[in-house]
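Beneath this line is the structure, given in structure tokens, with notes to follow.
Here we show just some of the chains, and they stay where they sit in the whole.
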Amino acid sequence: MQRSELYKLLNIKLDLAVEAHDLLRGDAGQEIPGVKMEEMPFEYGQIKTITILNEQGAAMMGRAPGSYITLDSPALRENNKMVHKKIGEILAEKLKTILPLQENSTILVVGLGNWNATPDALGPKVIEFSMATRHLFQYAPEELRHGLRSVCVFAPGVLGITGIETAELIKGAVDRIQPDFIIAIDALAAGSVERINSTIQVATTGINPGSGIGNKRVGINEETMGVPVIAIGVPTVVHAGLIAHQAMENLFNHLQNTPALRAVYQALQPVAVQQMINQVLEPFGGQLMVTPKEIDELITNTAKIIAMALALALHPGIPPQEVEHYLH
Amino acid sequence: MQRSELYKLLNIKLDLAVEAHDLLRGDAGQEIPGVKMEEMPFEYGQIKTITILNEQGAAMMGRAPGSYITLDSPALRENNKMVHKKIGEILAEKLKTILPLQENSTILVVGLGNWNATPDALGPKVIEFSMATRHLFQYAPEELRHGLRSVCVFAPGVLGITGIETAELIKGAVDRIQPDFIIAIDALAAGSVERINSTIQVATTGINPGSGIGNKRVGINEETMGVPVIAIGVPTVVHAGLIAHQAMENLFNHLQNTPALRAVYQALQPVAVQQMINQVLEPFGGQLMVTPKEIDELITNTAKIIAMALALALHPGIPPQEVEHYLH
């Protein structure tokens, strides 16, 4: 059975490029034309950079051409804030290499998601921890903004709260502020539980419709915004349908020595599997998420790491040992 | 395979008595000795009352003798506040029949759970919406408390936040306030997705160790508190392991016409199934919950229904058409 067909039926999207890549490469690890992948280990994990080089790669990956950097570390899930800080510094270094930073850049940081729903609140939490500086450039004496760049921060809420499409609110702000680029933070859905809060993805392609927990209807990317959009995402949930499907696959793997079964299983249509899964998930269907009990604490920790990385990457004058003093 | 054995291995407890009862009765619907069940329909659903009459029933059900009233209504999940209010009034009537109310009763309402984790925040939210009146009996003129009973409300937080076992904080308050009884609100884990936010359970037996999302280590019941404890709970999550298991069962049901398979499946040991499931849930194990995306809104709505029902049940002088004015 084709997994991708089932995912489509279950309305499951993989937000992490690295998972889409793994899925495409399969167990044999075949190369994907038009896609390049590099790995680099660091003290607490590894950084994978997937580059979609051309339209062929884009079609295969179902994603726009650009870079997708994945910082993986199980330490993101542990409560050691010394290590978190070091990961923040590594993320900052990585961001510096891809952000189109000029000395006088104005940057708009937007925190996507619903502040009332814990697993979706990553973006608003990063905003809460971050410091705006743009007004200092308009109203404060020069010494107050020494070593800083002009940054504004903004959590636009979600359609159900405001009645306004997120992308509309952001585009409105962009038209007024005219930032040089946008950084958009969002909570993502992963393809497996072990990715939850152990991965930070940075994408130079912005945010595409349908991605993230909140099901955006309009993308937030250079095409819609008119300026580059760098997306930072962390998976905080897995679709419940994926859990169900993975359990079924495990059962099948266990039973597969029974030859009669193999034939039956191979004949299974995705639509039949979808029905079995939906039966479990009724009446919430695709709206069910799997998330760890301590998700609030995980998200607070990760939001701090990202806020720290942003402060270090955006403001040249903040030394790492003082970065906490520039967070709220 | 014994489902109950698997649940024990997966550390899954069914918080709803009605689900434990269904499980025990099986598909054949056999009677459980020492347990009585009554059903009563109402406009928007039904009320089931399970009474555990004696120690035999208690042993079968794994619960203390007492009444477990379950108000079921899919309307709890819909956003029709007129219907919510009517359900609140029905819940209030039901509460009046089981609360040990005297004219001069002092009542302590405690909202259990972690206010930082949406699916566990039901209890604190009910407290936020509820009005304390006990101080009016000490400091305010008599006309201000006409038609009211003396109520205090309190959200004790969770062990990880305070370092204090919830039951300790409540017992401390009970010793000082000497309430006539306690009402404890808690978010529960259900055995199936369709129960999420469609059921309100009222139990005259209080709250037992290990129940609820927060895994209490000490019970909050008449034995530990010295006064009757009535528990009001709403399932807001399902253990992810249950979803995985139900999907596997659906797959098996589909495949069971293959005779070779039936034998293999029947020979499956719970511990093997547990391993298949845990493989999916690693590294979070039993700490993964399944919850709907819109859980924040569902919980706010249900917390208001419960706060409304409490106001109507506890204060004789509040007419239903004015009850909103007595909520925060």
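A few notes on this one:
Each chain gets a letter, A and B, in the order it is written, and its residues are counted from 1.
Rule of thumb we're sticking to: contacts are C-beta pairs under 8 Å (C-beta built on N, C-alpha and C of every residue); 3 or more make two chains touch, one makes a residue touch a chain.
This one's a predicted model, so the numbers in the text were calculated from it and none came from an experiment.
Count of copies in the whole complex in this file: 4, from one repeated sequence with 2 chains shown in place.
Everything that follows uses one rule, which is that only the chains that are shown with their structure count from here on.
Our note on geometry: chain A versus chain B, Cα centroid distance of 34 Å, whole angstroms.
Chain B meets chain A in the complex at residues 74, 77, 114, 116-120, 160, 192-194, 196, 213, 240, 243-248, 250-252, 254-255, 258-261, 264-265, 268, 272-273, 276-277, 279-284, 287-297.
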